[in-house]
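Every protein chain but one is kept in place in this view of the complex.
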Amino acid sequence: MDIRFNGKAIPIQEGDTVASALYRAGQRIFTRSFKYHRPRGLLCCSGHCPNCLMNVDGIPNVRTCITPARAGMAVKHQNARPSLDFDYLAIAQQFDWMMPVGWYYKNFTNPRMWHLAEAQIRKVAGLGDPPPPDAPEAVYEHAHMQAGVAVIGAGPAGLNAAREAASQGERVVVVDDQPRTTPGDSSYTLLSRSYCFGLYEGNLLGVLQSEPHSGARERLVHIRAKRIVVATGAYEAPLTFKNNDLPGIMLSTAVWRLIHRHGIQPGTSAVIISNETGDSAIAAELRNVGIAVVATVPPSDVLEATGSKHVTGLRTRRGAFACDLVVMCGHRIPDAGLLSQAGAKLEWSAEAGAFVPTELPPNITAVGDVAHALVRAASTLVSMPNKRTFVCFCNDVTSQDICDSVAEGFDHIELLKRYTTTTMGPCQGRMCQLQAIGICARETGRAIQETGVTTSRPPNPGVTLGALGGARHHPIRRTPMHYQHEELGAVWMDMGDWKRPRYYKSAQTERESILREYHAVRQAVGVIDVSTLGKLSLKGRDSGKLLDKVYTNRFSDLKPGRVRYAVLCDEAGIILDDGTISRPLADARGYNTGDPGGTRSVAPSVSAGTIDDFFITTTTGNLDFVEQWLEWWLAGAGWDVQINNLTSALAAVNLAGPKAREVLSALTSCGLSNAEFPYMACRNAEVAGVPALLMRIGFVGETGWEIHYPAESGEHLWSALMDAGRPFGICPFGVEAQRLLRLEKRHVIVGVDTDALTSPYEAGMAWVVKHDKADFIGKFALGKLESAQAQQSLVGFTMNANQIPEDGAAILVNGALAGRVTSARYSPAVEKAIGLAWVTAGAAAEGAQIEIRVAGAPVRATVTQRVFYDPDGARLRM
Amino acid sequence: MTERMWRPRSLQSSYDVVIIGAGIHGLATAYYLGKRHGVKKIALLDKGYLGSGNSGRNTAILRSNYRTPEGIPFYDASVKLYEQMSQELGWNVLFSQCGHLTLAHTDSSLIGLRVRAENNQVLGVDSKLIFPDEIKRMVPAIDISSRARFPIMAALYHPPGGVIRHDAVVWGYARACDRMDIEIHPYTEVTGIRVEKGRALCVATTRGNVAAGAVLNVTAGWASTISKMAGVPLPIVSHQLQACVTEPLKPFLDKVIVSATLHVYVNQTDKGELVLGAEIDPYQSYSMRSTLPTLEQIAGHTLDLFPQLHGLRVLRQWAGVCDMTPDYAPIIGRAEEVENFYMDVGWGTYGFKAGPIAGQCTAELIATGKTPALIQAFSPGRFRAGRLVGEKAAAAVSS
Partner (left out) sequence: MKRSALHRWHEKAGATLAEENGWYVPLRYSNAEQEAGAVRGSVGICDLSHLHEPLSPYARFLIAGPNTRAVLSKLTSLNLDLTKAYGSVAHVRSLVTRHELGFLLMIPRDYAESVWESLLHAGEEFHITVFGLEASRRLEA
């Protein structure tokens, strides 16, 4: 059983972490430091410090000291070239005088110099190598839990709290980062190898679980708890003295773990730095495994460590001691990050030598070391300025740097943090925050309490993007006829979550395919799936009232059996959405009857409905908004209206073209003649045996019907139309052909031709605003806009020559910016490119000459307000 | 002997100009008042430490590829001031003009980008549309494949865009102000403004009252609370905006990447960390407590662009309070109701890049009483007159 380290086989044992296996195999340097590339070795063995980060199986910056070793793992060092033992960039230490704190702010003030310098800095910056773009993906997932009590930390205090809560009948979840197994009395649920990284609003805990099962790398568990018990204990942080970062200088917890968890003897002769007088517990541990304890010295007596790539001794006021292991009994710091995220205050306790949490928010308690800080100060926090006394291991910030910064005026802990970058490294300040505060307090002459801590921010510890992102299934919305489109060769486009056929690939090129669809509609018959339209039904006595209030035109007077175009504006008179509103026919009693002649079918929108019913369509993207908008204006009005969202319940198609009537008549007994079913009428009828609501409307400019019918019959009716249409050359058409067809009719698409500032007046749709209505949303603003001089107008244009501008092209008048093209296409009817454009008021006159940028060069075009195809609408009424 | 960046001062009883808020907008205004107009008796008051507002929380993306004829020259002028800033202040603000890419994943955003490219080109700002192959060449780490739910269709490439070290800008201005004896007073919260006969006379603070010749409100997320003190209504609502930063990786991404469809932006600092930002949270809030769902969205969308980064850890997440106006354009000018009360607010999610030029224009307005042409479109009166600025489409993606 091996892992591979830089290609070399390293044996592993049961219970090994990657770091313990490497240490046993003799590895002492695990990383090179961020700025000076100093050698660094194991320090905390608890996943708290930055000293053991390596690349494991292609993933950079992995904490090897808490990563279980598994046979076959590929481990590589990072941030050292060519090797950890010999790193060219270690030369940086010799130039530290060039790089005092904030050196980059004070140099390269010439932009060109900075440009050059930055390129060099970027060559050496960073830690791990980014995985290549084709690196394998991994499985991550989310999960959610509800708990009565969540306990963070399964130490004695946490487990006590858990048992107690469980005995009171609470549902208890315990979270712990160690690999533990639930003891016999599983009165609580244990998430082991899981750490809590954030405590968010509403008692939401973010918990990261490693390898929840063999198929997933990590799982992010969201726990909502009524009560939270924080039992995270305390962790140990290093002491500051010269060369305190040499490999071989370890925290006592690290030494303990190497010995007890991994059966490793971490050195041969050790010096212990501890405030405890007499024989400390750790000394006994060391002797037990055969390590000679050379001396125990208090922190205040330590002068410096010696050695270059590994510690060789410790110089103290009590003399110099040779050793290959220095054990720091460091500061014990209550792990109170979660509490302070939740809003607890951290207060300095001189006797504990620690910041302890106070003023806990309701439903959050703290137990054990994190709360009581029965911990004892390891040492005074004072360390003298020195360029080799490391405060922040992650970012190579020394005590000298901190003192210098304070002297420069960065004397608030938040400023100090940002200027020196202390606490901003991968360990998130665990190893350095307290020391930095101590030095800041001394240098400013303020008390530690007054100096304060920096804001604790989640996630802490850090969380992978993968775990945060979760399974990452982007939902896809498919219409009922999705797979029929696919069989017909649809080329898809995304509209929100929807997939819609952009066109059907029926010819060599996209352009030819679209033209084929276009000509089918103009000359024979075409059918398009419009199921993505928003569909709402309104029932109740006051439906007409609500529509009059919310839409700019009038609907209360809409005759049964009729359809009307509808525009919706906000209070500022800006167009928000458009669509159609139909009022199905009703019988003498006021009930909907279905088709005028018969009693056979009851159409979907109006089943068991009455004369008060309306059926609204909205644009694809705005359904949710329109539904909420209607609900919003209905709320509190006391009106009798029920709004029902039928979007997913109904499929819809638009059948259009000179042969549309013939195709449809093969499938329905509903009278389709102009007399029976005039333009802008609606009827309920069966089509191919399916109850449907038919509207005779004409977005694309040909005789046609929009048919709404139950989604479960989506494929059936589509097939029936295709079959019935085959003799007439029916052709399914997609969004692109539809856009071209409607452009020739100069129909506006809200959101394409309008934007967040468009009013109906500027869009040339003054007729949709009915000012004689009592009140409606936007009335006041629209009243003002009606009389105001429009600053810009939506106009049509025809290119003078053969170029085709792109959507979005700029419009120039006398060389100055004067507008933009919203839609432009080659029009087979006009035999030139045509389009819609916003132009400044001065350029909006009929026949005005404008210039449109095509491939960057201005090209002439003529403004027109006329409809490009069938201006009288004769074809709609054929 | 180390030189102090700025000196602690005692609060005096009266100033020519009292600036409320020592973020970039307050500092820049003070700097230009001192430097160009010789106004020196200025106090900058801030309730927190220097840069504790959004000026120390933003993702520091600078660009001028806006959409409207009002916005483009304004932001362009700001980027140009940034280009000279290190030299002018004698302090490196680490402006990295690495280039900025706004991605389009849908037809409609592609058209929106084309409008910007076109308008930028006409008005002399360097920006153009590029397509997936070129995007991939520029940013080899990005996923342009069609396996993405919303594949990348195009990008607006804006070479002068980039990122800056926001704190360095704040500190650089503060130092320059201090050198001109402009006073900076951190931990001095404004609690009230006394207005009589249409003039602001005196500003009440937690450290005492100060009389003021002119008062400037540059408090971003708190803009409406301050203006309420002076009895000046503002059409501003506050929303939270969040961002986060990851562990450092060796530099592999030297462009700023923004995606409107995915509501995310990504850049890699000179230290190697990725800075990731989001869209504003949908509901109004003054909270600075960050949230998990937003972090999850940022992460998920970052992985849509860079799937290989799944193992990279996020280290810190934070939030700022953004002052949003109805048309996504700022409000700069003198209050109609109070003759010596000025404002430079409504900077929402995009105001860091505008700091220098807004400061320069606001200083000119305060010192001369004349509104510079560059900020005329942003006047407080435009809402009443119904002359909104159409920047929503270009500014909507924060930054």
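Order of writing sets the labels: A and B. Residues in every chain begin at 1.
Throughout what follows, a contact is a pair of C-beta atoms (placed from the backbone, for glycine too) under 8 Å apart; a residue touches a chain by one contact, two chains touch by 3 or more.
This is a predicted model, so every value here is computed, not measured.
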{"item": "Touching partners, among the displayed chains, of the absent chain", "value": "A"}
{"item": "Candidates A:Trp103, A:Tyr483, A:Trp632 or A:Phe780 - the one touching the absent chain", "value": "A:Tyr483"}
{"item": "Contact partner of the left-out chain, one of A:His142, A:Arg180 or A:Arg318", "value": "A:His142"}
{"item": "Of A:Pro475, A:Gly638, A:Gly815 or A:Gly847, the residue in touch with the unshown chain", "value": "A:Pro475"}
{"item": "From A:His222, A:His519, A:Arg554 or A:Lys770, residue that would touch the chain that is not displayed", "value": "A:His222"}
{"item": "Residue of A:Ala25, A:Leu89, A:Ala649 or A:Val830 in touch with the missing chain, whole complex considered", "value": "A:Ala649"}
{"item": "Touch residues of chain A, complete complex, unshown partner", "value": "141-146, 212-216, 222, 224, 471, 473-480, 482-483, 497-498, 531, 604, 607, 645-650, 710-716"}
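Here is the rule we use: only the chains that are shown with their structure count from here on.
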{"item": "Length of the line joining the C-alpha centres of chain A and chain B, rounded to whole Å", "value": "22"}
{"item": "Contact footprint of chain A on chain B as seen in their complex", "value": "2-7, 49-52, 56, 69, 83-84, 86-87, 89-97, 105-108, 110-115, 117-119, 121-123, 140-143, 149-150, 165, 167-168, 171-172, 186, 246-252, 254, 270-272, 287, 289-292, 295-296, 298-300, 302-304, 306-318, 326-327, 386-388, 390, 392-393"}
{"item": "In the complex, chain A residues that touch chain B", "value": "34, 58-62, 79, 104-111, 114-115, 118, 121-123, 125-135, 137-138, 140, 142, 198, 200-201, 204, 206, 220, 222, 341, 404, 407-410, 412, 414-415, 418-419, 421, 424, 426, 428, 457-466, 468-470, 472, 474, 476, 493-495, 572, 751-752, 755-757, 781, 784-785, 788, 791, 806-810, 812, 817, 820, 822, 853, 856"}
